[in-house]
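With one protein chain held back, the other chains of the complex are shown just where they sit.
What follows is chain A.
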Amino acid sequence: MLNKTIVKLAIPLAVGALALTACSSDSGGGGDTLKIAFQGPLSGDNVALGENMQNGVKLAIDQANAKGDLGVKLEYVAADDQGLPDKATAAAQKVIDDESIVAVVGPAFSGPTNTSSPLYTEAGMVTVSPSATNPTLTDPKNGFKSLLRGVPNDNQQGAAMATYYAKKLKAKKVYLIDDKTDYGTGLAGVAEKGLKDAGIQVVRKAVPQKTPDYSATAKDVVNSKADALIYAGYYQDAAPFAKKLKDAGYKGAAISGDGTNDAKFIELAGDASEGWFLTCPCTDATVEAGTKKFTADYQKAFNRAPGTYSAEAYDIANMIIEQIRAKKGDVEREALRDALAKATYKGLTKSFSFDENGEFKGTDVYLYQVKGGKIGYLGNVNQLAG
């Protein structure tokens, strides 16, 4: 009886499933359209960082289509992970299931990269992140074969912060905060090591994201008599914290990483952001000579200036497009992955190439400072520290 029902149910299900797979293989692969996805926060609390990169990718795709030398039409697909690790797997699965997607720019944040990379690796889908900087992501133990990192990792950024404090600012005691995300703890860990090696006293604290009131923490910073501060986290928490620091009368130096390096930080923190140092493995597209045309195109397309990682995302999308062009649009996911892993691409911002673990080759980190309500570009941090 029971068996009969199961069989009755199973037959139409099986037929249905077959029909579905047949359909999807018809529509995907070998068509005239290839898609490139971007995975990052396109809603949620850090949406500004995601949109910067999304626009870079869109611009690259639009320009390639306009040129029309690819033999295929490229399309952009957005995969929104809200910058949250637990939302990232669903976003990745959506990308993997769409057979006409051949490559992903992203994931943008370290936490989501960590949770979605196993899925991408299994699917043989290459992901090139313009901004995920946690050093452990490219650890061969993880086996994230599909992940290529298009940015120097936080070993460089954390070390740069430490160097700058030690050599240039001659700090004696640094108050170091991470926000408990994969990105924040990774960056803070490296910075702590660098500071200690330089003989600087470190007070390490963790302040989880979305803490409702930063007054007590700010008081703690002042009471600790630290003469400098590192905040390893994103702008949406750095901003209220900066405000409370100002209220509490903190006078020392403050430095934060690429997660805070966005105009939104200044918008949210107001005057309190004045004087904050911001590091970033990204160059300033609006200042560097090589990116002038890009900046103009971007401004025209989106009616605003490019932000943090816009140019890097643009470069990475173009690196992928170059491979598609070389193969005249006849692209398979795994072949594309292998080709990209070996490729070298001279972008507007820097030259992209990867070691055998998918780690970025190159170590340049740049320093910015908030001045007069703008993020001012100071230059390469190691040269500045001298």
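Everything below uses one rule, namely that a contact is a pair of C-beta atoms (placed from the backbone, for glycine too) under 8 Å apart; a residue touches a chain by one contact, two chains touch by 3 or more; residues count from 1.
Methods note: contacts and distances are computed from a predicted model.
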Exercise. Which name from "Acetoin:2,6-dichlorophenolindophenol oxidoreductase alphasubunit", "Branched-chain amino acid ABC transporter permease", "Elongation factor P" or "Threonine/Serine exporter ThrE domain-containing protein" does UniProt give the chain that's left off?
Worked result: "Branched-chain amino acid ABC transporter permease"
For this session: Check each of A:45, A:322 or A:338 against the chain that is not shown and name the one that touches it.
Result: A:45
Exercise. In the full complex, which of A:214, A:250 or A:309 touches the chain missing from this view?
Worked result: A:214
Seminar exercise, completed: Touch with the missing chain holds, among A:70, A:169 or A:206, for A:206
Seminar exercise, completed: Only one of A:132, A:148, A:226 or A:239 touches the unshown chain, namely A:239
Problem set entry | In chain A, positions touching the absent partner | 43-45, 47-48, 180, 205-208, 210-217, 219-220, 223, 236, 239-240, 247, 249, 264, 267-270
